[in-house]
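Here the complex is missing a single protein chain, while all its other protein chains stay put.
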Amino acid sequence: MSDAVKLKLSKKDLESDQDVRWCPGCGDYAILATVQRTLAQLGVKRENTVFISGIGCSSRFPYYMNTYGFHTIHGRAPTIASGLKITRPDLDVWVITGDGDGLSIGGNHMIHVLRRNVDLKIILFNNQIYGLTKGQYSPTSAVGTRAPSTPTGSIDHPLNPIALALGAGATFVARAADTDAKLMGKILEQAYRHKGAVFIEMLQNCPVFNDGVWDGLKDDPAGKQIVLAEGKPLVFANGTKGIKLGAGMVPEICDASDPGVLVHTEQGSAVYASLLAQLVQPDFPMPMGVLYRHDKPTYDALAQQQVADAIAKQGPGDLAKLMYSGMVWEVGADGTRH
Amino acid sequence: MSDAVKLKLSKKDLESDQDVRWCPGCGDYAILATVQRTLAQLGVKRENTVFISGIGCSSRFPYYMNTYGFHTIHGRAPTIASGLKITRPDLDVWVITGDGDGLSIGGNHMIHVLRRNVDLKIILFNNQIYGLTKGQYSPTSAVGTRAPSTPTGSIDHPLNPIALALGAGATFVARAADTDAKLMGKILEQAYRHKGAVFIEMLQNCPVFNDGVWDGLKDDPAGKQIVLAEGKPLVFANGTKGIKLGAGMVPEICDASDPGVLVHTEQGSAVYASLLAQLVQPDFPMPMGVLYRHDKPTYDALAQQQVADAIAKQGPGDLAKLMYSGMVWEVGADGTRH
Amino acid sequence: METKQLDRVVIRFAGDSGDGMQLTGSEFAKAAAEAGNDISTFPDFPAEIRAPAGSLFGVSGFQLHFSSSEIYTPGDAPDVLVCMNPAALKTNLRDLVDGGTLIINTGAFIEANLKKASYTTNPIEDGSLDKWKVHAIDISQLTMAALDGSELTNKEKGRAKNFFALGLVFWMYGRETEQEIRRIHQQFAKNPAFGEANVKVFKAGYHYGETAEVFQTVYKVPPATFAPGMYRNITGNEAIALGLVVGAELAGKKLFYSGYPITPASSILHSLAKYKNFGVVTFQAEDEIAAIGAAIGGAFGGAIAVTASSGPGIALKGEAIGLGVMTELPLVIVNVQRGGPSTGLPTKTEQSDLYQAIYGRNGESPIPVLAAKSPGDTFYCAIEAVKIATRYMVPVMLLSDGYLANGSEPWPLPNLAALPRFDVHHRTDPDNYFVYQRDPNTLARDWVVPGTPGLEHRIGGIEKDALTGNISYAPDNHEKQTKVRAEKVARIAQDIGELDLAGAPSGDVLVIGWGGTYGSLRQAQQALGAQGKRVSHAHLRWLSPIEPGLAKIIHNFKRVLVAELNMGQLRTMLRAEFLVDAIGLNKIQGQPFKVREVIAAVEDLLGATTAETTAAVHQAEAF
Partner (left out) sequence: METKQLDRVVIRFAGDSGDGMQLTGSEFAKAAAEAGNDISTFPDFPAEIRAPAGSLFGVSGFQLHFSSSEIYTPGDAPDVLVCMNPAALKTNLRDLVDGGTLIINTGAFIEANLKKASYTTNPIEDGSLDKWKVHAIDISQLTMAALDGSELTNKEKGRAKNFFALGLVFWMYGRETEQEIRRIHQQFAKNPAFGEANVKVFKAGYHYGETAEVFQTVYKVPPATFAPGMYRNITGNEAIALGLVVGAELAGKKLFYSGYPITPASSILHSLAKYKNFGVVTFQAEDEIAAIGAAIGGAFGGAIAVTASSGPGIALKGEAIGLGVMTELPLVIVNVQRGGPSTGLPTKTEQSDLYQAIYGRNGESPIPVLAAKSPGDTFYCAIEAVKIATRYMVPVMLLSDGYLANGSEPWPLPNLAALPRFDVHHRTDPDNYFVYQRDPNTLARDWVVPGTPGLEHRIGGIEKDALTGNISYAPDNHEKQTKVRAEKVARIAQDIGELDLAGAPSGDVLVIGWGGTYGSLRQAQQALGAQGKRVSHAHLRWLSPIEPGLAKIIHNFKRVLVAELNMGQLRTMLRAEFLVDAIGLNKIQGQPFKVREVIAAVEDLLGATTAETTAAVHQAEAF
C-alpha cells in the first residue's frame, strides 16, 4: 500500500466522532481498537485511507474510523472497493465484512476479488451468525446450529473460509481471534505491507446471538491454537505436540519430537496451505497468524500499466483523431461529397 | 439418484425434437451425445430426469434432451435446481452450466450448492470463453487472453475450477475432455450413482471464439494427461513419468520408478485432492477422471428427514391446533370476553 | 383512592433497547386483551441490536392502544408515557398529549445519561415538564431494593426494572396479576432465578402503586364488545405464515418457503420453520436471488412456492420474477416494506415499494399485486395470493409493511371449514398436450410437473411459441404472447371481491388508501361521517389489476384524496388509469398516519374551519 510518511499519530486520531453502536461486550470493539492502534503506529495518512463495508453489525465499522469510509450494501463491498482501488491506486483501501456479508450474499465477489488479486485488505468478522438480523445461522455455522430460522438445527455443511479463499487463489491468508490484540496487530501490519489482496478471518464473538462460539479455542490457546511463526515447526500444547503429514496425505497430530513435524513458512506451497486450512476444531488445533503469503501482480497495478503502455505506444489520446477514425468523408459547400 | 428401472432405451429416446443450434464443430455436440448415450445405457426414467441450465451456448443443452428441462437465467441454475431437488428428491436433477454462467455470475450459487451437498449433477462446460456473447474472456481464461473486451490481453488470474470446488467442500469432483467420450461416459455413470453434489469440469472446445484452447492437452494425451484409476499410481508419458510430493509439499514430476510416486484414490484426503487440483498446464499433465469422491449426507435428504422427524414427534400438522396456538380467548354471545 | 372509568387509553413504554420495553409492552397488551379490551399495538425500535445504553438512537418504544370500544389504530398520541431514561424522554415527550401522565425512572437521570440525551439541565428539576402529570420514581433503586438478598449480580438485578414498570401500570389500570405471574414463570422456565426475581419486582411495582401516595386514581377501561367467537392476538408476520400454511392446504399441496433474512420480513421464515410437521420445507438461501431461484424450482416441481423479503431484497429478485412471468409458474413473493431508498430506515414502516412491485422489472412483465390492510388481514391475503398464483399460473406479489409485520391486534379465528378449497390439478394426460395451451377462462397453461410420464417438456426465459412453448423469435408470436400475459393479469379482476368502501358511493371527498394505513383512514372517515361530512373511504386490496369496483365510483366525488406513506405512487397509477385529478396525502417519516393528520387533510379539501376539524378529531378519539 502507499508508503505512508511516518506521522506522530495516536489511536485517538483514528477515532471518528460517531458513537459506537455495537452491543456491550461485542468482539467488534476489540477489533476496532486494534485497527485504530495499528494504523496509528504505522502512521498512515488518514486522508489516503478508506474503509469500505457491506451490511451487518461488523459493517458499521467505517463509521467509527476517522478516515474516508463507505457503508455500502449487503455483500457488495468488494466490488465497490475494487472500483475505487482500480481507479485510485494511491489509496489504502480496507474492506470490512462479516460471515454473512462476505461469504453468503457476497461470496461471489469475494472469490473474484481474491483471484484478481486487487490490492485490498479484507477483514472478515466471523461470528458464525447473522448478528444484525437477530441471530440466524450463517454459512460458517456448525451443522446443527439452532437459530430462529433453524429451530431444529441447521443442516448445511459450513464453509471453511480459509479453504475457500485459497481455492479462489488468494495471495495472503491469515487468521486471528478478536481477543488476541497482539496477533491481530502483527497480522494487520503485515497485511498493510502486502501488495495484493489480503484475506483475514477474525474469529469474533457475538455475545448476544452466538456467545462463546470460539471459546473452545480462546480458552485453551495452548491446546487449541497453533501460533504460526516463520521457519518454526507446527507445534502446540506447550511444544509437546506437533502436526505432520500422515499416510494418504492426511494431517496427523504427533509427538513434537517426531521428525515429520511440519515447519511453517508463509511462502509455502498451495498444498501445504490447504493442509493448514484443514486443521479445524474439534479434531485439530487451529493455525493462527499468516497461513499463506505469495507475491503476484495486482489487478489495479496491471490495469494502470495497460493504460500507461497504451499512452506510451499510441501517444496520449487525441480526441480529434478519435472522431476521425473509421471511414470519414467531407461534404463540400455544394452539399455533395468530395 | 433414484434407482432407475432398467428399460431398453436407445440414445434416440433421449433426443428431443428440437434442432440443435450450436455452431458446426462445437464441442457441445460430443458432450450432448455422450450424455444421451450414457443415460440411455443407464436406463433412466425420462420423466424423472430434469436438466436445468443457466444462459450461454452450453445452457441451450436442456432443449435437446427428451426429458424435463428448464433453461433459466444467467448463473442461477444451481438455485433453481436446488429448489426442485429439495422439494422433489424423487427426481434426478442435472445442472448444465458454463465457465461464465457457473463461475462468473453464478459463482456464489456454485460454491453454496456444493457446500450444502445438494444431490445435483453439475456439468460445467469450460471453453475458457463467453461463447454466446461473442467471445469475451471468462474467469477461466489464461492471463493475456486477447478478446473483444481485452484487446491488449486479460490481466486477471484465472480461477482453477477444481480448486474452487474443493475449497467450497464439494463431495465429487471430476474432469474430462469433450473429445474423450469413453471417459466422459464413465464419469457420468459414477456421477449418476453418487449421492450428493457432483462437479464435473468438461474441457470443451469453442471453434469459433477460442479454438484449440485445450489442444495442448488433447493432442498429447500421453504427455499432458494423467488418466486417474483407483489404486493406480499417478503416472503418464506411457508409464515413464510420475507425480510425487516433493520437498515443501510441492508436487513434482519424477521418474515412474520413483518410490514417492503417489497412488490415486478417489477417497483421498482433501490435501491429496488439492494436490491434484494444482496439476495444471503448462507445468504439469492434468489429471482426468474422478479426482475426489466422499460420501456426506445430502441437504435434500436432511431437509426431508427434518420434516419426517417433526411429524413423528409432533404428529401430522393440525391446522385447528395451529390456529389456536398462542393466547386464545372466547367472546360470548354477549360480546364480551369469558 | 378513587376509581375513574375511561373508554380508551394510549400508553407508550420507552427506554433503552436493552431495557426490555418490547417485552413490557407486549405483556401489558396481553393483559388488556385478557381483560377483554380491544387493542392495537405499535412497536418501534432502532436498527441497532442493542445500541449503547443511554444513547438517543438506542431508544426503543412500544405503544399500546386499549379500549372498551372498537379501535383501528395504536392511537395518535399517548395519554401515558413511561420513560426509563433521559434519552427516552427526549425522543418521546413531544408526542405525549398535553396534561398527559408521565412516569419517569429518576434512577436513570444521572449526569452521564442526561449528557448522552443532550440535556444541559435535568428536565425533572428544571420545570420543563410542568404541563404534564409527572410521576418521578426511582425505579432502578426500588428494583434493587426489591431484590435485596437475591443471588443475582447487580447487573442482572438491574435488568428486571422493566417489570417494576409493568407492575405499576398493572395496578394503575386494575389488571389481574395471577395470569401475568404465571406467564413470567413460564417465560423464564429455563432460568427460574430470573423468573423469581422478575415476579418479585413485578409485585413490587404493583404494590408501590397501591401504597405510595403519588397515585390518586386507578383507571378502569371496561371490556369492549366483540362479535362472538374465538380470538387470539396476532402480528402481521405470524398471520402471513399461518395464511401460507392454510393456503397450501386449501390447494391440496405442500408449502415450500425459500428466503434470505432481512428486517422486517425475517420472522415469516422463523414462524414457518416451526411448522415442519405440516410438511412445510423451509430453505435459508445464500441470498435473495438464490431464494427466489429455489422457489421457482419448487414451483416447477409442483410445490406452493413462496419467497419473502423487503425492498432491497425484492430489488434483487426482479430478474427472476421476470423468469416466472415468462415461464408462467405459480409463485408468491411477499414484500414486507420498510423505509427506503437503499438501506434507508430498515426498522421503520413505509409504502414506497409499490412502483417496484408494479413496474420494477425489465420488459413487459405485469404481475398481480395485492396488499394487506391489517395484521390479521395478511392471513387472508396470503391465502388469496396462493389461490391466484395457482389458478392463473403467475407470480403474485403480496405487499405488507413493517407496521403490519410487528403490530398486533385481537384476531377472530377463522372458521377453517368455511374456507373454500381450490385444489390444484396437475395434468397427466399426454394426449395432444401443448406446453402453452391455455385455459380459455383464466388463460393459465397446464401445470405439468416432472415425474409425469409422456409429458416431458422444456421451458425457459426466451420467448415461447404461443402453443408449443418452443423458442420462438417470430414477431407476431411475441406480440401475441406479450398481450396474453397482460390479459391474464387483467382477468384476475373476475376473482376480486367487493370494493371495501365506507361511506356513500358518491360525495365530496373520496379517500383512497391501500395496505397498512387502513386503520387510520377508516377511523378518520368514520369520525368525519359522524360529523355529517360527505366523505367516503375506499381501501384497495388489489393494486394490479386495480380493484374493478373503483371505476364505478371514483368519478362520483368532487375530490379524490390518495393517502399513502410514500410520495404518491398509487396516486400516479390512479391518475393514469382514471384521468382523475387525484391529490395526495403523503407522509414519508417511517411512521404510520395519525388519524388527526388524515382528518386535517380531508377537512382542508372540504375547506373546513379549524373548529370543525378539532371537533372531528375529538370525535375520532371518542371512537
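Should a chain be cited, it is by its letter among A, B and C, assigned in written order, with residues numbered from 1 in that chain.
The definition used in the following text is that a residue touches a chain if its C-beta (ideal position, glycine included) is under 8 Å from a C-beta of that chain, and two chains touch if they have at least 3 such contacts.
Predicted, not measured: the structure shown is a model, and the values here were computed from it.
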Residue among A:S10, A:T87, A:T240 or A:Q267 touching the omitted chain: A:T87
Touch criterion as defined above, residue of C:I124, C:M144, C:A251 or C:M326 at the omitted chain: C:M326
Touch with the omitted chain, as defined above, among B:A33, B:L132, B:A181 or B:A229: B:L132
Positions on chain A contacted by the hidden chain, ascending: 16, 18, 45-48, 50, 52, 55, 62-63, 65-73, 76, 78-88, 90-91, 108-109, 112, 303-304, 306-307, 309-311, 313-317, 319-320, 322-324, 326-337
Residues of chain C in contact with the chain not shown: 46-47, 57, 310-312, 314-316, 318-319, 322-323, 325-327, 339-348, 350, 352-353, 355-356, 358-365, 460-463, 471, 473, 475-476, 478-479, 482-483, 485-486, 566-567, 572-573, 575-577, 579-581, 587-591
Chain B residues touching the omitted chain (full complex): 19-24, 55, 57, 73-75, 104-105, 107, 130-134, 136-137, 139, 148-152, 208
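To be clear about the criterion, only the chains that are shown with their structure count from here on.
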Furthest chain, CA centroid comparison against chain B: C
For chain A paired with chain B, centre-to-centre distance based on mean C-alpha positions, whole Å: 28
Distance between the centres, which are taken as Cα means, of chain C and chain B, whole angstrom: 43
Whole-Å gap separating chain A and chain C, where each centre is the average of the chain's CA atoms: 39
In chain B, residues with contacts to at least two other chains: 108, 112, 303, 306, 309-310
Per-residue overlap in chain C, given as positions that touch at least 2 other chains: 276, 286-287
